[in-house]
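Here it is: the structure, laid out below.
The complex is shown incomplete by one protein chain, all other protein chains being positioned as in the whole.
And then chain A:
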Amino acid sequence: MSNARTRIFQRLTAVERPVVDLSARESLSRFAWDKEERIRRFTERMQAVRAEVHVSDREHWLDKLAEICQAKGLNHLLLSPNTEWGQAISQNATRFPTLKHYDRPIEAWKHELFHEVDAGLTSTLGGIAETGTLMLWPNGDEPRLLSLVPPIHIAILETDKLFSTFAEAVQQQAWAEQGMPTNAVLISGPSRSADIAQVLAYGVHGPKELVVVLV
């Protein structure tokens, strides 16, 4: 153990600690929003930050997605062939842009990922209505950069996983109890900045467009 560590701890433990009243800490904000209201709020928030939200369902989402890809003139779509969504898309590959799979470590195809992918498609762990937010837990199938490097990010969100607040999601999905993945990320719109004279600009470092398909 380093000396710095020892000395820091010596100082921190040498003093009398304050007693803290924890009652205020436990109040969890809740909203009695039904599913329809959650969808309405989610959509409103997302659209306010220039994200696209398309409402669909389990029967029609493939059609909707094909339509979106066509409208955007995509040449390539990066996805995992192993998720429920990826499987269905792969089986209907002729209706979609050229499908690419993130099936190797980044080092093996970094150039292609950075320069030759138009859009990345991911599933989501759920959404948050209050703030218009997607929750992603990237993994081996859907790695971290899938939702970050391509200029367009298309995400599929199941409406029965749409929570009112982040606090509720963390609690009901038992994030702490499960243990956190190496990376979890909340996404609430396309990449943006107001660093130049407070003028909003999109697509600074992450995707310029965020497209959410609700099923």
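Here is the rule we go by: contacts are C-beta pairs under 8 Å (C-beta built on N, C-alpha and C of every residue); 3 or more make two chains touch, one makes a residue touch a chain; residues count from 1.
The rule we apply is simple: contacts and distances are computed from a predicted model.
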Given "ABC transporter ATP-binding protein", "Cytochrome-c oxidase", "4Fe-4S ferredoxin" or "L-lactate dehydrogenase complex protein LldF", the protein name in the UniProt record of the chain not shown would be "L-lactate dehydrogenase complex protein LldF"
From the list A:Glu59, A:Asp160 or A:Asp195, pick the residue that touches the absent chain. A:Asp195
Any idea which of A:Gln70, A:Thr98 or A:Asn183 touches the chain not displayed? A:Asn183
Interface with the undisplayed chain - residues on chain A: 2, 4-5, 7-9, 11-25, 27, 29, 45, 49, 102-106, 110, 114, 130-133, 139-140, 143-145, 148, 165-167, 170-171, 175-176, 179-199, 201-207
